[in-house]
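The complex appears here minus one protein chain, its other protein chains still in place.
This part shows chain A:
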Amino acid sequence: MSAPATSRGTLLKVRTALRRNWLHFVLLPLLALWISPLVWILVTSLKTRVEVFDPSAGFLPAVAQWSNYPAAMAVAPFGTYLVNSILATGGILICELVTITLAAYAFARLNFPGKNILFTLFLLQIMFPIYATFLTNFVTVRELGILNSLPALIVPFVASGYGTFMLRQAFRQVPTELADAARLDGCGHLGILWHVYLPLVKPTLVAFSIIAVVTHWNDYMWPLLVTNSESVRTLPIGLGLLAKSDSGADWTRLMAATVVVVSPLLLFFVIFQRRFVDSFMHAGLK
């Protein structure tokens, strides 16, 4: 009697386990599809050239070719590119944080003639795709004589309609009582902005910073247009050059360079995953 009961019990257990976990059966194949390009980058970066083109060579390299990494880095001054990427992205972010904080405070908490028109003008920037303005911006940057310099990489992105909008929404959620209390204590507008508002909208600032860093760190077209010497090129441009110089055939070194270029952001993402996802989701709500 006990044997069939046990098997029925196991069957039931299996069935509930299935019912509880069936989603995994849908998600796991998708997951495999999604991460396979990343796996492929890593695996290829450790192969020999011959293995890449040989379908019978198997999925993993026979011997991991770590030398692909120094070889890829020797093709171009990636150290300089890394510094340029940090300077350009950091420069844009700092400028943006200053401009959007000031503008968002004006829109959220001050009254002045022309407020609605000006706000609409800020929003218009979100609508204008950069691809509609890159030609004339290129002409402007050339006229300013800053072509092929770090400022050329930064100036078009100093003001952000999107950031102003996000931050204004966040400022408006802050109870006015807090600002009134600070004013009674003799705080001016800038003091209130600094001591009351900014600390309270940190998640929004983080979310905006993430979006800005990812966008500008990865930007390809604008740096491609305005830089032509190694001293001001950024990482994505270096990667593109490597692809061209090797006519796309030397996949092993190219993938090694890709790992190097991709890993700073991915590493950052893995470490701050939870906060990253939370702030991103928070930003999505706004």
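The criterion applied here is as follows: contacts are C-beta pairs under 8 Å (C-beta built on N, C-alpha and C of every residue); 3 or more make two chains touch, one makes a residue touch a chain; residues count from 1.
As a working rule, contacts and distances are computed from a predicted model.
Asks: Any idea which of "Serine-protein kinase RsbW", "Acyl carrier protein", "Sugar ABC transporter permease" or "Xylose isomerase" UniProt assigns to the chain that's been left out?
Replies: Listed in its UniProt record, the absent chain's protein name reads "Sugar ABC transporter permease".
Asks: Which is it among A:64, A:135 or A:181 that touches the chain not included here?
Replies: A:135
Asks: List every residue of chain A that touches the chain not included in the displayed model.
Replies: With respect to the unshown chain, the touching residues of chain A are 21, 23-24, 26-27, 30-31, 33-38, 40-41, 44, 52-55, 98-100, 102-103, 105-106, 110-113, 115, 118, 121-122, 124-133, 135-140, 155-161, 164, 189, 214, 217-218, 220-221, 224-225, 235-237, 239-240, 243, 248, 251, 254-255, 258, 261-262, 265-266, 269-270, 273-274, 277, 280-282, 284-285.
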